[in-house]
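Left out: one protein chain. Kept in place: all the others.
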Amino acid sequence: MGSNMAENHPVGFQWVMEAKLRGTPVIHVDPRFTRTSANATMHVPIRAGSDIAFLGGLVNYILEHDRWFHEYVVAYTNAATIVSEDFRDTEDLDGLFSGWDAERRAYDEKSWRYEGVDTAGPAHRTGTVSRSESTGALGGRTIHAHPARDETLQHPRCVFQLLKRHFARYTPAMVEAVSGVPQQRFVEVAELLCSHSGRERTSAIVYSLGWTQHSVGVQIIRTAAIVQLLLGNIGRPGGGILALRGHASIQGSTDIPTLYDMLPGYMPMPHVEDVNLEQYLADHRASGGGWGNLRAYLVSLLKAYYGDAATAENGFCFGHLPRVDPDQGTYRTAMGMLAGQVKGFFLPGENPAVGSANGKLHRMAMANLEWLVVRDLFLIESATFWKDSPEIARGELRTAEVKTEIFFLPAAAHTEKNGSFTNTQRLLQWHHAAIEPQGDCRSELWFYYHLGGIIREKLASSTDPRDRPILDLSWSYPTEGRLGEPSAEAVLREVNGWNAEGHALSGSGELKDDGSTTCGCWIYSGAYADEVNQVARRRPGQEQTLVAPEWGWAWPSNRRLLYNRASADPSGKPWSERKKYVWWDARKRRWVGRDVPDFNATKPPGYQPPEDAWGDGALPGDAPFIMQGDGRGWLFAPSGLVDGPLPPHYEPNESPFDNALYKQRANPARVRYDVPLNPYNADRERYPYVTTTVRLTEHHTTGAMSRTVGVLSELQPEFFCEVSPRLAAERDLEQGGWADIITARGVIRARVLITERVRPIRVQGRDVEQVGLPWHWGYRGIVRGDSANDAFAIVLDPNVHIQEVKAATCDIRRAEGPRR
Amino acid sequence: MAKPYPPPAFVAPAKPGEPVGFFTDSSICIGCKACEVACKQWNNVPVDDIRYLNSSYDNTGELSANSWRHVAFIEKKQADGGVAWLMNSDVCKHCKEAACLDVCPTGAIFRTEFDTVVVQADVCNGCGYCIAACPFGVLTRREGIASHPETNGVAQKCTLCYDRLSGGEEPACAHACPTKSIQFGPLDELRERAQQRVADLHAEGRTEARLYLADERDNGIGGAGSMFLLLDEPGAYRLPEHPVVPTRRLKEIWGAAAMAAGLAVAGVLFAFGSSRR
Partner (left out) sequence: MSAPPSYYGRPVVKEPVWSPEVAVYFWLGGLAGMSAVLGFAARLARRPVLARASLLAGFAALLACPPLLIADLGRPERFYNMLRVFKPTSPMSLGSWVLSFFGGALGVAAASEVTGWLRPIGRLGELGAAIFGLPLFTYTAVLVADTSVPVWHEARHHLPFVFAGSASASAGAAAAILTPSRESGPARRLAILGAGVELGAVAVMERQLGRVARHYHHGPAASPARMARMLTAGGALLMVAIGRHRAGATIAGTMILAGSLAERFAVLRAGPASARATAGGETVRAIASELGRPPRPAWQR
């Protein structure tokens, strides 16, 4: 659901096919019938933007029909935990939770806490609108390891009862009304899911950008997490929630992040109010669970960054870290460019002119920069907007007036450099350079390493304190070859970390908080254990067990299934013989099994923590969710999300419908940018159809790596839209003809593909048509076309600032031919 | 434990003297076209026609000198109101009695030690006979490709990656196929697997599944090195029902020619005989 796996992860989809061939039902819930649907057991058409209604309906069904996995839920989730008496649900406030501040457009989530916790979290203290990591996704001081619980699940304010109440109206009839999925169909899906869960069976949920790219994206995923926790599917083989990432190593790009608000290993970036290390740790360090070691992770990271300059006396150069003022995301940056606040921009391997929502805004924004550095394999649209963008063609922008100085520096391809990919299952795999890059092409590693070297050289004699963060950096990797390519393996080793003696660490358990260890990313510690590049291991699968631990290396600690303690019951025995995965061996006094246990290997199931224990020691032997402060899976999220502890159905920012469940129509916390270049579709009559961006197998993201390749260009040469025969008749569209898709942002033109695979959906008593738009085209390349993202406005999920391009509205009209 | 279907990725190298080929199970094809791309890359087949063909997701169209693997896309409305999307990767059939090989006057087309049919691009002089002879419309002549002057004017088709087989590898398309819809191996093994597969599908109620060219005796080409599992009639996939190699009728054609020549001689005799001087 929210995924077109066969088309966009075809290699990974072979495992789904194999499962299907062994009798596994494969259910594909999607607005369109895609190549995934063609190979699924069942396709369920759904209205784009109604996923929480559907998933919430599953929660309702599971609870109503008593299909939840009792022992698992009571022991392993926070179902029994009692929540503050100040908490009010969306059922009470007609679509809002308690704590909504309409002026700040943000929640004060104090009333969402567990009962008895009255300490303020960082967001409350700063009074600013924050992102999820800043609001204590790690748990921080706001989560106690042992909150008050009612194991009978009867207490009116226990999570279980709150959950029941929250989803009470998400009946099959409501699911049908809101999402368009007929009740009978919905019940069929629910029954399949329930009957394939429990001790003997497990079910997995797979999602991709079809869930993330919504203004309620995180809450959609949360609802799925609730479903899977209730069914006891998390941490068990064949279960779980698989997030399919959008490209080859974007998992790595969040692990060792290219995101402004995180430090490596998902530690929050310090906020402007985090004046020193201790303040930061006080806000974020959890008392229980894996985040209890935050100090060790962060200090080791600072040692990796600043080497000898980082000492206990100077807080390990914590002060050198950049500070986040809540929103410095890509869209806020674009706004900053328009406002003249952002002068310069580096664009390595990113193409916002085509890939970001509201392409025109980004092109106009970049036209306002003083300088722009683009590093890519080809001259992408973001590098040439000044001469061939639609704005130039339309005369809205004139080349002579664009003052941006643009540097295009050709990049090396992955076959021309050593390095790693981290794929969607957290697996790191090494790739070796097959040839040297040609001409001026260079790797990112080469570029930033040598750029940093040049900058440090220029600043070498500076006494300005502002330059100390650059000069204090530990900045020396061995370089190789004619080009002086920094050794990627050396970087990996630093990421893995080493101890005081300089020996490579075997895992994050060895990290110390006193500055004696160095580690570039605590979750990757172990990737270079024993001075061996574990990531480069390639023992053939047929020589290994099912889990194949000697192919590559997965984080953390080469654990291939997260939270796998949950595959055994509280006493340490597998839930069933059929689904055994890891279990407690009483004789060996350790956890054993098919995988590395995602648990303290020697902590017995019966362990009860002493009063003053902290970190992992504070969690009992039957708490599998070791990164949560209370060791349990959160049905109810008392902290960490800015838009609610439970997921309510909200309509997309642009929708033909009102919210059938609450007065609050859309996510109140969603991020909007009300600027002239970002108009929203206000008039429902004018834009009566639902539209969604989609992907195709043949192309890759903005087309920079596929529309520049002949064999791929000929497989899908033209930008097309998918419409139902009924919509085609209504708007006089011709098969193979052209159409204009119109929104408040402008007009894009596409070939028309009329297909039965797209059908009108009946929602709230009337039929609505949906238009599918593959977003791979731009104005460069062997094959060119209009960009789908030009049609969408910028409106973001408030937790992670991902754009909502999977559900919006539009009009569509017949056009007579291609754009001239 | 029952033999898993489809088989694991590891395939034993082809042995000279042992007929090998493809079993393409279209019921597990996901339409990704990795086969088309892998084939083009390995065999240096040129990009030739960048055009939106208005046929679902198929912009390749059909097999040709520049498309040795072609994935067909057929959207079908079902009786129950639902929709099905059939996908199949078509390829040269490597007929056991190959029309192209029979008619090739230069001997450019030959049968390899793997019982596959290959065009030697450096021998073919582009006479075009194989193009008209092939019952499956596989071959065309490569023309007008500036980037590939050495094979200009020459007939081209799938070689079943003869060079890869000779090196102990499986064909590029089979290697790239993520779901193993394209399966490579000894034909006996593939045939058995195909028969089991279609039986399994019928047991599941999918009675539209059928094998094509798996049996050497239900067609007029003596069987093929490429067999298929189809989910519709062959015609829906641009495949001929009951194909036959024209060579099977060659004797009778020469017979007619001999009679016609005889008639001409008789005519000459009569023309002279009836004119006495």
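Lettered A and B in written order, each chain numbered from 1.
The rule is simple: contacts are C-beta pairs under 8 Å (C-beta built on N, C-alpha and C of every residue); 3 or more make two chains touch, one makes a residue touch a chain.
What you are looking at is a predicted structure, and each value in this text was computed from that prediction instead of being measured.
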Give the labels of the shown chains that the missing chain contacts, considering the complete complex. B
Chain not shown: contacting residue from B:Ala108, B:Cys161, B:Cys177 or B:Ala209: B:Ala108
Which one, B:Phe114, B:Phe136 or B:Tyr162, makes contact with the chain that was left out? B:Phe136
Looking at the full complex, which residue from B:Val83, B:Cys124 or B:Leu201 touches the chain that isn't shown here? B:Cys124
So which bits of chain B touch the chain we can't see? 53, 55, 58, 61-62, 64, 72, 74, 96-99, 101-108, 111, 123-129, 131-143, 152-155, 216-223, 232-233, 235-244, 246-250, 252-254, 256-261, 263-265, 267-272, 274-275
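In this text, only the chains that are shown with their structure count from here on.
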Rounded Å distance between chain A and chain B, as computed from the means of their C-alpha atoms: 45
Touching residues (chain side chain A, partner chain B) in the complex: 6-7, 10-11, 13-14, 17-18, 21-22, 33, 35-39, 43, 542, 696-698, 710-718, 720, 735-736, 751, 753, 755-757, 782-783
Chain A partner, complex, touching residues on chain B are 4-6, 8, 10, 28, 30-34, 36-37, 40-41, 47-52, 54, 56-57, 59-60, 75, 77, 82-87, 178-180
